[in-house]
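Before anything else, here's the structure in question.
Of the protein chains in this complex, all but one are displayed in their positions.
Up next, chain A:
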Amino acid sequence: MSTFIKDFIERETVNRRNFLLATAAGMGAMAVPFAFGGGAARAAISDPAIAWSYRDRASAYWNSVVSGGEAFVESLGKSKDSLVSLINEGSSEKSLADIKAFLAKTGGKCAIACDANDSPNARPVVEAVRDAGAYISTIWNKTDDLHPWDIGDNYVSHMTWSDEKPAEQTARILFDAMGGKGGVVHLGGIAANNPAIERLNGLKNALKDFPDIQLLDAQPADWDTTKGTELMASFLTRFGDKITGVHCANDNIAYGVIEALRAEGIENMPIVAYDGNPEAVKLVMDGKLLATVFTNPHWGGGITAALAYYAATGAFKPSEEPKEHREFYGPTVLVTKKDAADFKAKYLDAVPSYNWKDFWGPSNGQIKYK
């Protein structure tokens, strides 16, 4: 039996080697005609098609990202409709399939901005783009071992946001408002989400410098307003007057917390939030929230498309850029009462017009891995 298996494996191995050799020979022969004409011109695509691949249109966040992408294509003198939306609806399979379809349709003459939906999906996506000779820039999701400089010029850049430091800043603002003592509760996002973990870590970092402040409890409210109210009501039963400050993982939760407190007639509880949504900024101006954090999704949406586009046209060569221009953090803007009015005027009342060739101006340094 064992000899049979051994023979079989040997035969199959030889066959595969022959097959590979034959394939390589074939490929080589195919490459010859291109060796003189096509090769050099491949680096520059004169008018690449532009696409944004993202999750859904039902959220203010992604709507803002897409508005940035549209602002960028308009800066090229094209119509808004020339930005192709590839909506993955939370499915990594659909994300990859849509991108492959777009690559096939454009024959690789395209620039793609993309959130790969989850981290493991980023590698097949960027490899498909590289194999087609197109260009891609990604945001949010990629594994720590995947780097643009390992893939080549076709993987232009990756941007993400680090929430730990800003969440620590909001916590410090909260603790100062609490007079450096008392009890704080944290209402978090979906427990396994990376931003939820980072935002809680930020709170814990700030706690180290405030020994008289106790973290009473941290529970997930799933980024949701209704869950936020109900969790806050339960916290009030459990801790009562011991709660003197509330740290929320996002604005939506904070809206719920404010309503739970309103029902109890509690008016001036110090609360901080995250995301910088227009309603939250208004609450900061009204003094109902102490602070929130804005990540400028409009700029993120435009600049990600711009990076892929200008690398495709050959306006710059990614491999000649330093690493902090290939993997970097996006901007975070802390919004507090004293700057909320300015912030609203600058970012919300009228969308600022950005220079889409200033790729790294507002960015926040090279990504660090733990």
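In this section, a contact is a pair of C-beta atoms (placed from the backbone, for glycine too) under 8 Å apart; a residue touches a chain by one contact, two chains touch by 3 or more; residues count from 1.
Operating definition for what follows: contacts and distances are computed from a predicted model.
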Listed names "Anti-sigma factor", "Autoinducer 2 import system permease protein LsrD", "Cell shape-determining protein MreC" or "Cytochrome c", matching UniProt entry of the absent chain: "Autoinducer 2 import system permease protein LsrD"
Residue among A:R57, A:K181 or A:K323 touching the omitted chain: A:R57
Contact residue for the chain not shown (choose from A:N88, A:T170 or A:T225): A:T225
Of A:G256, A:P270 or A:P297, the one touching the omitted chain in the full complex: A:G256
Residue ranges of chain A at the interface with the undisplayed chain: 57-60, 62-63, 191, 217, 219-220, 224-227, 229-231, 233-238, 240, 255-256, 259, 262-265, 277, 279
